[in-house]
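The complex appears here minus one protein chain, its other protein chains still in place.
Just so it is clear, A, B and C label the chains in written order, and each chain counts residues from 1 on its own.
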Amino acid sequence: MSRLDQIFVLTGHWLAGWAPAALRPLASAVLAIACIMAVFATCFALTTLAERKLLGRMQNRFGPNRVGPCGLFQPVADGVKMLIKEDIVPFSADKTLHFLAPIVLTVPIWLAFAVLPFGRNMTAIDLDGGILFFFAIGSASELAVFMAGWSSQNKYSVVGAMRAIAQMISYEVPLVLSTVPVLMLAGSLSLNDIVAAQGTYAFGWLARWNVFTPWGLAGLFLFLIAATAESNRSPFDLPEGESEIIAGYLTEYSGFKYALFFLGEYVGLFAGAGLGVTLFLGGWHAPVKGLEWAPSWLWFGVKFAALIFLFIWARATLPRLRLDQLLNFAWRFMVPLSLVNLLVAAAWYWTGAWPFGGAAPIRWVLCAGLFIFPYHWLGRALRGPLPPPRKYSYAE
Amino acid sequence: MLNEIIFLLCASLTLAGAVAAMMLRNLVHCALCAAGAFAGLAALYLQLDAQFVGLAQLLIYVGAIAILIVFTIMLTRGDEVRPGASIASPLWWVGLPVGALVLACLVGAIMASPSLLRLPAGAVHAPVRKIGEALMNRYVMPLQAVGLLLTAALLGAVAIGLREPRDAESKTQ
Amino acid sequence: MMASHSLTAAEEAAGGQQLLEVSMGPQHPSTHGVFRMDVTLDGETVVRLKPVFGYLHRNHEKIAEKCSYLGSIPYTDRLDYICSLTNNWAYALTVEKLAGLAAPERAEYIRVILAELTRLINHSCLAGFLLQDMGAAGTPLMYAFREREKILDLFESLTGARMMCDYMRFGGCRCDLPPGWIEQARSVAAHYPAFLDEFEALLTDNEIVRARTEGVGVLGAQLAVNAGITGPMLRASGVNYDIRKVDKYGVYGRFDFRVPLGERGDTFDRYMIRILEMRESLKILQQALRDIPEGPIMDPKARLRNLRPKPGEAYARIEGPKGELGFYVISDGGSNPYRYRIRPPSLINLTILEDLCLGQTIADAVVILGSVDIVLGEVDR
Partner (left out) sequence: MNGAGIIKGMIETARNLAGSYHDKERLTTVQYPEETLPPVENARTIPFLVYDGGDAAAGLRCTACTICEKECPPQCIYIVKDMAKKPDYLGKMQLHPKVFDIDIAVCMSCGICVEVCPFDAIKMDQVFELSTDDRFGGLLWGIKQLAKPNEYFQKLHRTEASEIDARREQDRRKTQAAAAAKAAVPAPAANLPPPANKGAAA
């Protein structure tokens, strides 16, 4: 256990040690909170920049590169702009709710970070029902979205809020269901236990991350889609679909309240990505044996960044779904598929007890097949009866 | 001492939320206050170290039921406030005996409960694992029954939902 | 606010459902300029849609009647500002018909080349805008703009301006091709198919694009013909009508190209027809760039100033990228037109927007509007 690995833990202990003994738990809690907020707020700033730069590059342009070296201070400029902008509240708005909505959105999302293990011994609170806490806290953001949309007294806002709530409720089901196999096989709701369960090595070198199993891969796939939808990101950004309903429930927000929503959205995305890393990508564990020398928090960060990149990549490529398609996709594809994934996980579990050696590939193929066939047929069913292929004739 | 303060805070939040949900004119405000009361209740559970119940309360009541209420209000457009109308319904007095009856039932049940006779044990710890084990062993049949019921409800909902687009299509054509 | 208590007539018609009226525009991000749709929604479904335009009205026709014949050429640039050269051509063709002028062969070839380049610009930008309306973060649009820049460079080196080209004159073109232009144009045309392949890889098979466009905004051939729809939108409905083939104006009769036809007339067909049309345009370009003759570029009879055509009237039309673009000019023998009238394809294609959108969702309405391909400069004039 290298010192570098534990540098944050040790520093925290050392700093908390300065406080009087009675206040030490409080001091360390405050430290942890401050650290999480500082790190992820910086992350937010960097991600907005990285997103714009990557989007730019994928669209064959530079992206922001004017403020500071390589545009590094762009988030600062944006922040200052947001701060000094006039805060406009519509005349007919419900002023209290309009004011409360961004707060109600942001606070629970920050709370969700309390249970994520960012590295070895780096969990703010190790709750028994960590993942339950995560989802329970996350569900509060729907209320905030409703408050924002309704209090603005704007048609676009109301439509946006309706869309957002319908979408978030629908995708919460596959989101939770896709995590269930992990909980089943780890036998715990505690995120630390789940990470620990992925800490051993198969064949002596490959980490036993959940993603290296058929159900884990499928689970990650389902989880990422549902998390994208939960955080209202493209291609599921209907609640803010700017070409249809301007900015949805954010239409009447400006200035720092808008910035808070923006922050909440990104931090929610981070929480989702962090949970994805924890559940499927082995948390802070190294991928192969022999790489444990790198600090655990670094591994977490790398995987986290990879997932964020995936989200940005999808945003650059995909257009938006329509509301009915989105809901159909959730209820007729994602939910059944995540239920199927439960079966796959069960099959994986039982075939694990097969006595004969060399069964690993058979087991893999079997379980993967168990997922792929429903995947194919559900997708087919979702699209409906296929029309005959299009033919384009040419007139001379 | 700290515990008492937290308890008082949570309790007052719950009560204030409940009272506001009853008294406010605006339906949406009422629904949101009810959500606040649910959250306060969840906090009370958590303070009692009943993690699972507290989190489930949050997940189900704040995350689902409050949203359901709010959604219903939005869909039925119940956000219109009639100025000057009383918030009490004309049959408000019916509520009195009902309320009294419920209170009597609750008090009776609590007073009759054997748990009052037991000493409040310092470390009643009910970790999620234990709840899970209980559900999977002793209460497995009820759990399965509930699961079946919910599945049936889900399928029913899907069946109802599926019929709609065809109607819509026939309407437009 | 979702205010009114009593049900309106439309609400009664919708089975007593309470409807939501939304005024989308004129400052709505998806309306391609200052266009407004008064949409009545039942949930998310469009039950009534009223297009409202005129916000960009600039009195073009009346100004042209007060201008000399020459003076309104730069104004035609600003009709459909993405395709200034085809606008120039349609107007020049009309006045040539009126004044009895004929462009020399080289000028005709130049016109064809420029018109087909314009078609490439228009169709690739349209696909980009369509995807933008579907919420695709601007990526296809940026790719389209990247290729458009190369064509705009060509325009600039020839006409002096990238968008407001003001190039064609009555009886020919304003100036001859600069040295090296043909080679540059050839290289652009040679690289374009690669871009189209890339574009199609990004879009054509994409499940989301398919889901958003297939069966959305179906335009039947009968309705399309009755409503006077022209251009790619008509051909997507399977009607074989391309003025390049029908009139064979200019030197279009000499080129070997085909007219792609769709069969379902939905948004996907409208997208795909434009992609296929671009491939055909490239064929025309290659032939024109190969066969372009040397020679004068102006009719010797043509004069720049003081053009006074004999009293009479003329209507000439071309297959613009958006459809049939026609100009109708009456001369009373004076130095400016007595009457000047435009048949703008954007406006006429827009008239059936409500028919396309009824029963679709609001998100579809935006996509359908995108697939109609309008430019408000031309709609409002």
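Please note the rule applied: contacts are C-beta pairs under 8 Å (C-beta built on N, C-alpha and C of every residue); 3 or more make two chains touch, one makes a residue touch a chain.
Small disclaimer: the values here were computed from a predicted structure and weren't measured.
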Across the complex, visible chains touched by the hidden chain are A, C
The listed residue (C:72, C:267 or C:281) that touches the chain absent from the view is C:72
Among the options A:58, A:169 or A:238, the absent chain makes contact with A:58
The one residue from C:39, C:202, C:329 or C:367 touching the chain left out of view is C:202
Among A:137, A:277 or A:318, contact with the omitted chain is made only by A:318
Where C:124, C:159, C:267 or C:331 are the choices, the one touching the absent chain is C:159
Listed in rising order, the chain C residues that touch the chain left out are 67-68, 70-75, 77-78, 139, 143, 146, 149, 156-161, 164, 166, 174-175, 178, 198, 201-210, 304-305
Those residues of chain A that touch the unshown chain are 54, 57-62, 65, 313-314, 316-318, 375-376, 379-380
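Convention: only the chains that are shown with their structure count from here on.
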Greatest centre-to-centre gap (Cα means) from chain B is with chain C
Whole-Å distance, C-alpha centre of chain A to that of chain C, is 43
Cα centroid separation, chain B vs chain C, in Å, comes to 58
Multi-chain contacts in chain A, i.e. residues touching at least two other chains, fall at 158, 324
Multi-partner residues in chain B (2 or more other chains touched) are 79
Touching chain A in the complex, chain C uses residues 1-2, 20-22, 28-30, 44, 131-139, 142-143, 146, 202, 206-209, 211-212, 214, 240, 242, 245, 258-264, 268-269, 272-273, 276, 361-364, 366
Chain B contacts chain A in the complex at 26, 28-29, 32, 35, 39, 42, 51-52, 55-56, 58-59, 62-64, 66-67, 70-71, 74, 79, 127-129, 158, 161, 165
Note: in the complex, chain A contacts chain C through residues 55, 58-61, 92, 153, 155-156, 158-159, 234-235, 237-238, 241-246, 315-325, 383, 387, 390-396
